[in-house]
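Right, one structure below, let's go through it.
Note that one protein chain of the assembly has been removed; the remaining protein chains are unaltered in position.
As written, the chains take the letters A, B and C, and residue 1 is the first residue of each chain.
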Amino acid sequence: MEIDIISFGKISEFIKNQRVDITGISDTDALKIYLEKTFPEISQMKYKLALNENLIQQNTQISGNDLVAIMPPFSGG
Amino acid sequence: MEIDIISFGKISEFIKNQRVDITGISDTDALKIYLEKTFPEISQMKYKLALNENLIQQNTQISGNDLVAIMPPFSGG
Amino acid sequence: MSQRKIKNIFVTGKIDPAFIGDSIAKHSSKTAIGGHSIFMGQVRRDELDGKFVSAIEFTSYEAIALEKMNLIREEIFDKYPLNCLHVHHSLGLVNAGEICLFVFCSSAHRKPAIDACAEIVERLKAELPIWGKEIFEDHTHQWKENN
Partner (left out) sequence: MSQRKIKNIFVTGKIDPAFIGDSIAKHSSKTAIGGHSIFMGQVRRDELDGKFVSAIEFTSYEAIALEKMNLIREEIFDKYPLNCLHVHHSLGLVNAGEICLFVFCSSAHRKPAIDACAEIVERLKAELPIWGKEIFEDHTHQWKENN
């Protein structure tokens, strides 16, 4: 199963937008473990995920072709 | 002893600026009694006095030619 | 923060929105500022028994008002780390829909500017000898009361 990953802010400097194969991963909790292993920088920082343009507040199912955004703490204003 | 009286806001509609003889009155507490007797409308309302451009917070001596202002509650802004 | 020169806060008639825009623009050279808080009072077309307020006519005991505002300014500068503070209040006629009060606070971070601005508005309304006479469309009037 493949999904699209996009990233923002500081995280966009080391995780480029890309399509990744996450066969065997079915929810956002599992995806976080995968991401922190693949991109060790984010395990050192606070980040949030969005799934298909919705902020993830709790563990959520992922389907093929979903769009996952990886976001550092917000700093607007 | 004469002093000058000026008034502001609603009070200026019934107390015109004038010079008054207050012989026998030596402080602002006594002046208030005189003013409320002379201008009964102000005894029904809240008002403040200023003496020579200073707001009166406590009983204060009055001298001849002093300037007393009679002011209703403030409503700026 | 003593010995600041006493500033005149009074302007005749309404405060023009373009003046406010210009006032904001002038702060672009003050690059230590991170947040601006502004309060503006606008004359309401209030209704009383079917009559509408067309304007407020402001008068003041100016000598006392300016001295008091100067004191408030010094106390606010002592209390909050502000970069700038500007206060303008109308005298004379200000029509419904026009601006009669403009308070403008600036600081490096947002909280002092926001808190100082709100506090100045409260103190100014309570402590400055200024009176508003609400003029109705039929030329009758009533005296404004602050809450």
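Methods note: a residue touches a chain if its C-beta (ideal position, glycine included) is under 8 Å from a C-beta of that chain, and two chains touch if they have at least 3 such contacts.
These numbers come from a predicted model, not from an experiment.
Trainee: Where does the absent chain touch, in terms of which shown chains it meets?
Mentor: A, C
Trainee: Out of A:24, A:64 or A:77, which is the one that touches the chain we can't see?
Mentor: Touches the omitted chain: A:77.
Trainee: For review purposes, identify every residue of subunit C that touches the missing chain, sorted by number.
Mentor: Its contact residues with the unshown chain are 17-18, 20-22, 24-25, 27-45, 96-99, 106, 108-110, 113-114, 117-118, 121, 147.
Trainee: Residues of subunit A in contact with the chain that isn't shown?
Mentor: So the residues of subunit A touching the unseen chain are 8-10, 50, 53-55, 69, 71-77.
The criterion applied here is as follows: only the chains that are shown with their structure count from here on.
Trainee: Could you tell me the distance, in whole angstrom, between the mean C-alpha positions of subunit B and subunit C?
Mentor: Taking the mean C-alpha position of each chain, the two centres sit 27 Å apart.
Trainee: Subunit A to subunit C: how many Å between their CA centres?
Mentor: Distance between chain centres: 49 Å.
Trainee: In whole angstrom, what separates the CA-based centres of subunit A and subunit B?
Mentor: 74
Trainee: Would you please write down the residue numbers of subunit A that are in contact with two or more other chains?
Mentor: none
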